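Here's a structure for you.
A selection of the complex's chains, in situ.
Labels A and B are assigned to the chains in the order they are written; within every chain, residues are numbered from 1.
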Amino acid sequence: ISASTEWPTHTVCKEDNLEIYYKSCDPRQDFAFSIDRCSDIATHTFNIRAAILLRHSIKELYAKLNLIINGKTVLTYSETLCEPGLSKLIFCGKKKGEHLYYEGPVTLGIKEIPQGDYVVSAELTNEDHDTVACAYVTVKNYLDDY
Amino acid sequence: RKHFQSCSFFMSSLQGFLKTSLRINFVAVNKSYNCEGLGLTKIPEELPVTTEILDFSFNVLPSLENSTFSELKSLLLLDLTRCQINWVYDGAFHSNRQLKTLVLTGNLLMFLSDTAFVGPQSLKQLVLTQTGIASMFFIPMTNLDSLDTLILGNNHISSLQLPPNFPTQNLKYLDFQMNNIKTITAADVSLLQKTSNITLIFKGNDITYIEPGAFQSNFYSLDFGGCADIPGILAGLQNSTGQTLWLGTFHGMEKEPFITPDVLQGLCNISVKDLYLQLRHFKNLNTDMFHCLTRLRKLDLTQTHINMLPAGISGMRSLEELVLNANSFEHLCNINSASFPSLIHLHIKGNSELLQLGSGCLEKLAKLQHLDLSKSYIKSFDCCKEALSGLSSLRQLNLSHNIKLHLHDVFIKDSASLELLDLASTALHINTSQGPFRNLHLLQVLNLSSSHINTSIQHLFQGLESLIFLDLSQNNFELGIMQNNKLFQELSNLEVLILSSCELAAIGNQAFHSLKKLRHVDLSHNKLAAFSTDAFSSLKNIYLNFAHNRIHIIPHDKLAPLAGHCIINLSYNPLNCTCSNIDLITWYKQNLDKIEDPKETRCSEPKWHSGAQLATVSLSCGITTGGIIAVV
């Protein structure tokens, strides 16, 4: 539970043209994520699996993604996933201790994933600004077959 | 939850703080303990017998036996979330006669003894979320007669058949969300006929059939969120009566047929007041769609992918609340508001298109009290006299988080009874000779946070004699100085003033002297070097937040007036912890009960003490010719 806990770096993809790794930045727990076929990432819908154990309730849930290149945040994207009056996800309202699991297609809001070497930091926070999940994703993408 | 101690049993040092803090709504602090995630394998013996609230989540208790909690005779609430509990033996809560709430979320229960819940005189809430339950019969019903809330979400229940001794006497809330219930027969739920005003949650069950008449009793709320077969559900609900019916859905749900008038036909045979349809897709939204909705009090169409409500809807005279959030209206007139003459609440928040206000689009809504137009990309070059005309009953108006409003005269004309106006994060261009809010004599709350407002307009707050709350945070003041000017002159009833993040470097000596009732001032996140108490006309019972400023030293004369029930926040200031600040340090330690966030109230000087909490600093100062000697 100490902040110094180092979670392992997980490999999501390791192919010739595409490598994706991630590491949890939540001191309380690791984060579970995988992609069914990395080659599908070239298309903009692909199948993922993701799971977390909630350490906090998510009556409200906010996602924030930063695109970091050479240590600099060059793009920030945030989205409200759960808020009073609009629960976009069926998980909204879940409580501390519940296990969330999603398995299925994900459609990227962007047309293609950026090429090059970069890091995406992703954080989910709740109504009390508690970290619900946090991950640093390292991408080396040299796919050009769109 | 914030107020729990981390399973440390000495709360005295914080108790005073907690008692007087404005923000913390606590219950019997020294009877509440938080042992969350400490890896404990038993209840610590040090927990007092008087403990009423215990958060023991994320520990390790594979078996609950009649000795496990036997010492905690005063427990009201016990949270055992994720404690790896598999076995609940006879009389596990036998000694906990006062227990009202038991949370067993996230434990894979392998056995619940028939006497598992015997003991408590009136157990009210039982939370069995994600406990692996596959049948209602797994839960022993002995001594559950007092239950008002039973949460069974995220289990594997596939049959709603209830045990014959299922407790219905006091039950008000029964949550089956995300189980595996596909069909509901009348026999299954016949016991629920004995309840009244119950809330039943079936969200996330793929319900394909409900036997007509299964829910003939008077329910309070039914939630079928995410269920695909709305006609099937409505057929099953025929002839039933209730307050709320939740038929919305969620992102990523498969099988989402369009909503057509046929789909909602079944509502003609159901008496329900509030209907929620979030995230459903409407196909050909025409007046027929409203045929069976005429008796509704509230209609929530949040993000239902609509860009207009058809003209000519008739019969919606009962509708008091219409929620149109997160849709894509291009013009406010496209909601054809005249069809809803009884509206009291109208929400068009988070519109995905630039929403044009037009002129008089809402003028028939003479009863409207609450209007929310926030986050809707609104840009108006003459706001909002004509655009929001006719709203003679309006009390609350939210235009925050829009793009830009130009004010050429009074902000709003017909709404003299407005009590709350939120313009936060919407750029305001004020081009008036008199105060734009001068006719709002009843306004109590005004939020102008981050509105790029020109604070040098002297008559800005003209006429706001009822104002109690004013948020000016994230606006700039000329030269970074809060002058002793007349800006606040008429705000004689103001109690709360937010000036955080205003880049303020200095505050005039008498800046707030006209605010006689001021009791909560937030000056955090500014560039203030001085802690100024002179600026306030009275320091009695005041809350002053100076966090995140540049204060090094506070002399004795600024501290002395802080008598009575004051709360001061000095966190995140570069406080000097040498003898030159002995006044503050001495006062601080004598007045810990007045300090908010003592954990982050730290020294920055001297270097060797940097980061120490002020409360832990011991100085021994004597005046010598050369200066002050400090012994840390």
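The rule we apply is simple: contacts are C-beta pairs under 8 Å (C-beta built on N, C-alpha and C of every residue); 3 or more make two chains touch, one makes a residue touch a chain.
Note that the structure is a prediction, hence the values are computed from the model and not measured.
J.: Having one representative of every chain kind in view, what are the subunit counts of the entire complex?
T.: A x2, B x2
Everything below uses one rule, namely that only the chains that are shown with their structure count from here on.
J.: Between chain A and chain B, tell me the centre distance in angstrom, where each centre is the average of that chain's C-alpha atoms.
T.: Chain centres of chain A and chain B, defined by C-alpha means, are spaced 26 Å apart.
J.: Considering only the defined contacts, which chain B positions touch chain A in the complex?
T.: Interface residues on chain B, with respect to chain A: 2, 37, 57-58, 81-82, 103, 105-106, 127, 129-130, 153-154, 178, 203-204, 225-226, 248, 250-253, 278-279, 300, 302-303, 323, 325-326, 347, 349-350.
J.: Can you list the chain A residues touching chain B in their complex?
T.: Against chain B, the touching part of chain A is residues 1, 28, 53, 55, 85-90, 92, 94-99, 102, 104, 128.
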